[in-house]
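What you see is part of a larger complex, with each chain still in position.
As written, the chain order gives the labels A and B, with residue 1 at the start of each chain.
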Amino acid sequence: MKTAELGYASVDLDRKKRTGVPEVIYGAGKNAEEIIGIASTLREAGQEPVLVTRIDEDKAEACAEAFGEDFIYHKNAQIGVLGKIPAADGVGKIVVLTGGTSDIPVAEEAALTAETMGNEVIRHYDVGVAGLHRLLAHEDDIASATVIIAVAGMEGALASVVAGLAPCPVIAVPTSVGYGASFGGLSALLSMLNSCASGVSVVNIDNGFGAGFQASLINHVGVKR
Amino acid sequence: MKTAELGYASVDLDRKKRTGVPEVIYGAGKNAEEIIGIASTLREAGQEPVLVTRIDEDKAEACAEAFGEDFIYHKNAQIGVLGKIPAADGVGKIVVLTGGTSDIPVAEEAALTAETMGNEVIRHYDVGVAGLHRLLAHEDDIASATVIIAVAGMEGALASVVAGLAPCPVIAVPTSVGYGASFGGLSALLSMLNSCASGVSVVNIDNGFGAGFQASLINHVGVKR
């Protein structure tokens, strides 16, 4: 395996060739210099587009200065992308749903991750189960999706309801939205793990990236890259 | 307050007059002799019907021997009733729903409690959210209920979906049905407490009695007894 040793990080330069997807930079625990350093290294090794997750506005600005227009920042999702997004080449479409308005940033992290990895994404937000008819209005998209990402906080019931309607894999993303006995997303997490509907799997609380990443893998099953 | 002191228990003989409902016997922590003793005391004081909850088959048999045909045992719900059930005199109907088959004993505890307290009860079981159309088939009953009791284990999503459909109060009963991360009903409990739908309140895990009792109180709001 070819790696670049930057001292503060050991960068995988082979991953795109090996897995079809370049290494992703988790921005939360790194400063702007480190992010720019790793991103440059990846770019020089042809590992584009470089996806940076959990990057705040200040660091994003530094990246924008360093890379110019090649770097696009999505503030709501706290995602930065360096380089051109590839054309969608997946099997079908990824549908991203949220229970409420406050779940949107996590959903956008998932959606942008999937788009950066070459997927067509359909978004339907604020379709929580307390207003079932809002969800059922999108029954066609749900029925024809290749993968569905269900993002919800509080009681996290969206995943079960959607999985009951959809014949495809559902990736559930609990969010830390809520208060009191939601315990920072624990309530939604447990709810989703205990879904009475088949075909649901779960990622960490607020882990939009992980959901988008796996959804892309699923949407590329059987696709040569 | 008039009480009978039996040594092992201090029995309230005024409750029916004071609240419209006689004292209920929680059978779990008492032996057959104690249950029969308290039940006889209540009966003699005109506090009928006497409801005994969480009473297993052996104790129920002892009661049946003591009281004869006046004592009816409902095995599935582990409930015994001594004396005549009053005619339904509530405002409307109480609808009891369950997510799955395994939730039925708890639902029956709720339904029988409510019936013993003078309510008309409609049951729809195995209508969990993973098969939404099974639930929606009962939309009319849901819309016209005075109170709804939603009984569910695992992810407990039933309460939120139902509360979104119903204009009446919904009492959610989490059950200990499930395994793994359901943690003995904790998952369903948290889910129900975090319901994104308005109008839901929650009772203890497996507390069908509590739900039936409160549903009856609600169904008798404004009713003179």
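We take it that contacts are C-beta pairs under 8 Å (C-beta built on N, C-alpha and C of every residue); 3 or more make two chains touch, one makes a residue touch a chain.
Predicted, not measured: the structure shown is a model, and the values here were computed from it.
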Full count of same-sequence chains in the assembly - 2 placed in this view: 8
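Simple rule for what comes next: only the chains that are shown with their structure count from here on.
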Centroid spacing, where centroids are CA-atom means, of chain A and chain B in whole angstrom: 44
Residues on chain B engaged by chain A in the complex (per definition of touch): 99-100, 128-132, 154-157, 160-161, 163-165, 178, 180-183, 186-188, 190-198
